[in-house]
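Apart from one protein chain that is not included, each protein chain of the complex appears where it belongs.
Our next item is chain A:
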Amino acid sequence: MEGLTSPEMEIAEGGVILDNRARFADLKAMLDSNKDTLKVDAMKRIITLIAKGKDVSELFAAVVKNVAAKNVELRKLVFVYLVRYAEEQQDLALLSISTFQRALKESNQLIRGSALRVLTSIRVAMISPIMMLAIKDSVRDMSPYVRKVAAHAIPKLHALDENLEPELIECIDFLLADRRSLVLGSAVYAFEQICPNRLDLLHKHYRALCKALIDVDEWGQVLMIQLLTRYARHEFSQPDDQNVDPDLALLLNSARPLLQSRNCSVVMAVTQLFYHVGPKSQLSQVAKALVRLLRGPREVQYVVLLNIATMCERNPVEGSLAISKTMFDSFLKSFFVRSSDPIFVKELKLHVLTSLVSEANVHMVLRELQTYVSMSDLAGAAVEAIGRCAVRVGAVSEQCMKGLVQLISSQNETVVCAAVVVLKRLLHAEAPYNLLARLIRLMPNIETPQARACIVWLVATHANVVIEMAPDFLRILAKSYPNEDQLVKIEILKLAIKLWMVQREKCEKLVQYVLQMAKFDLSYDVRDRCRFMRNLLFNTTILSKHAEEIFLAQKPAPELVSKFKERDQFQLGTLSHTLCQRCDRYADLPSWPEVSSDPALRKDPNAADTPAWEEEAEEEDESEEEQSDEEDSGEETDDDEEELENEESEDENESDTSGSEEESDEESEEEETGSEEEPIKKKPQPKEQVKKGTDNAGASNLKPVSNSSQPKTSGNLDLLIDLDFSTVGSRSIAEAPKSTFSPLVLLNTVESDGLEVKLLEFTRENEGKFTPFVLGVKNTTNRQMQAIEVRVTDMKTKISGNRQIDQLEPGDSRKLRLAIDMEASGGATKKIELKLEREAAQPCSFSLEIPLGEQIQSVRFSPEDFEQQWKKLGGMNRHAAKLDKEIEAEQLMGRVNVHKINQKLYAGQTRSQTELVLIRLDEENLEVASENAIFARMLHSQIMKIFM
């Protein structure tokens, strides 16, 4: 067709040669007319041509004129045309842009939405700034529909101009915080398209996404589950059956109901979630849903069966993962083949059947397989399946063998071939005597050459087993030698040679006879082989010495490798998995981290209306964390804690229910429509947060002074800091190693007249820019002290936390939990001047130095990233020195809050400026690099001072 078409002329249906110009001329005339119906007719004809794949780009100018038409149908058709050809006619396409820009300001949300949709579908790079502006406005539009369209527009713009990525990611980040499920699905789509690796953006949305999952549209559900699967693999440690991270449990519980979705891709997505992320004991839940999909159209059956086959293959031998096998056991019959199934479904079903085979069901399966042998197109595969059963279940191998031997004498060519191949493979390593004997006895009845050749081969390979019968067997064969097929002749030749080696005395003459016959055979292959053997055995002295090694060498048995084994490397349900090849943009699932990341990361800063019980749950969460911190983070959690966690996950369950309840949804929507009146300008307003702060001051992750009354103002302040932090770094903050700082006296009793101030410890909690530390104040006198307060002398110093003690009994001591922003207070190495005031005494001043190692916090890094960053930080930014003695990793991490990537590499960032700090440590060298050159030098010298 294409070849025939010249640009000017075209052969129309019916063989009439049309001049393209003339034909398009009448379309042009119709488009230029002032009747809408004519125009619509013309457009319809044009669209028909597009649908048929004809080129109608030369009408562009005439069509685009109508882009602002009043008639809805006409306008829509013009849009369709425009989107198709704008790429080829960039300059003319620009003419239409102003129409859309105008429409973006319309008051009707649907018009705004469709204008944005068409505008961003026009693939003209020149207008990407206009699109960017439009998207930026639209993600903050008060209509969720427009926001949804904006989310869809983001990947389109990204495809046009990749340089806009950072700005687009900002938009996505904003959309992810949206509370309407309508928007969320599309936001996740945009995320997956543009920045699938920026999982750090998800921390604060994670819980909200999990809860919204059930309300999102079905396509969004698929993408969202896939995304959350990757997130879970990246953030949580591998769950075992008793111990599931509550956040992970939340994900699993929200996804579980979706197994009942009518959309098969959603079911598949949930399946792969449970397969890759869930604890093993929960996997069996997906079986029923998957089997239900088998009833679907053939294409669905194909993909689902591929996935089931992989799941079964994961561990066919009884073992730790055997659960993935037994989960389908009760559905065995669903894998029985119907003659109406397409061929690929039949083969896959057979495969699944054989991998499900066990002692209990093997007889049923074998009976099924026997009926398949009579199905013409399935016979070969069925025979092979019988062979697989024989390997899998030892108890029936004898029976299978017998069946296979009988099949060898079948009339059906394919059956025989398959049976031969399978038998050969099964008997390669060892063959039982009675089976071989039986085969030998069957020989006269078997006619097919392949089968005969196979039997001869088997006897030759296992000549030692049937050493008594073999010479006689050869004698019978020699008799019929001239009438045998060439295949069989060669095998007989081999048998003869082998017998000559093992039992020369019994059959010397016989072998000579066979060799003589072969020498004058019609087929040159046989003659050739015969000459080769003769010369090898009789005519060279060098080689004939090694004849035994050559002919009787042990051969390794061919291994039964399933073609589905290979598929296991791919994530279930993906295109790569289906095709068993790495597709473009396929990303491997991340491997489980050693420890889960800090659950505090996932706290949703925007959730103003979190129900009270959840607050409690989170509080529990934290207290638990503290406990384990104290116990040493690596230790196994004990029973009490498990219980706690279970309760929590139940709580999460409830949240799920309340979240997805229709009614509550409607309510929240009403609320929203109310607030939509005023356009959303920026991030949530601070006022709200202050209010929220007072509500849940107790539950915030900042620990207020533990045993004194908490003034409200400071609580608010803390919360603001907390929020501030959440927008800061993009690196994911790792769990801090425990500090080994030993308490240091800052102010002794003599100087302060009876009060002792100590720098007790660094808690290493995450407090944004602030470095937390604990001061201990002790009353060493025998009188009560009142109104004690630590004050800053330098107004620049920024310290948060409670610094007042109302009353201190004699001998009593108090802890003050404080936090300081070093950068704002005058730089990392600044000495902090403080003053201790109290009632009826002179104020006395003291100073405090925060070690640089505590001014940083550990961040998670992969070794690759480390190397990459390390290369960037050369010259001034890196400092190295030889070590006199070795520094242990634990020692280092005790004094410097860094994340251990491996024995040599450590990573952190400064709290106040989030500058990267990298440390490389081996037996002899210590190297410190940082984006802040001075900090690197100072930290380096401090570490040397501490340890050397």
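One rule holds in what follows: a residue touches a chain if its C-beta (ideal position, glycine included) is under 8 Å from a C-beta of that chain, and two chains touch if they have at least 3 such contacts; residues count from 1.
Just so it is clear, contacts and distances are computed from a predicted model.
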Protein name as given in UniProt for the chain not displayed, "Glycosylphosphatidylinositol anchor biosynthesis protein", "AP-4 complex subunit epsilon", "AP complex subunit sigma" or "MHD domain-containing protein": "MHD domain-containing protein"
Residue among A:Ser281, A:Ser339, A:Gln406 or A:Asn434 that touches the chain left out of view: A:Ser339
Options A:Trp219, A:Tyr513 or A:Phe947, residue touching the unrepresented chain: A:Trp219
Touching residue (missing chain; options A:Arg585, A:Arg783, A:Lys831 or A:Lys872): A:Arg585
Contact with the hidden chain (one of A:Asn66, A:Thr354, A:Thr448 or A:Ser576): A:Ser576
For chain A, residues in touch with the removed chain: 2, 36-37, 40, 44, 47-48, 50-53, 71-73, 76-77, 80, 83-84, 87, 108-111, 117, 121, 123, 143-145, 149, 152, 155-156, 159, 182, 189, 214, 217-219, 222, 226, 257, 260-265, 267-269, 288-289, 291-292, 295, 297-300, 302-304, 330-331, 333-334, 336, 338-340, 342-344, 368, 371, 374-377, 411, 573-576, 578-579, 581, 583-587, 657, 660-662, 665-666, 669
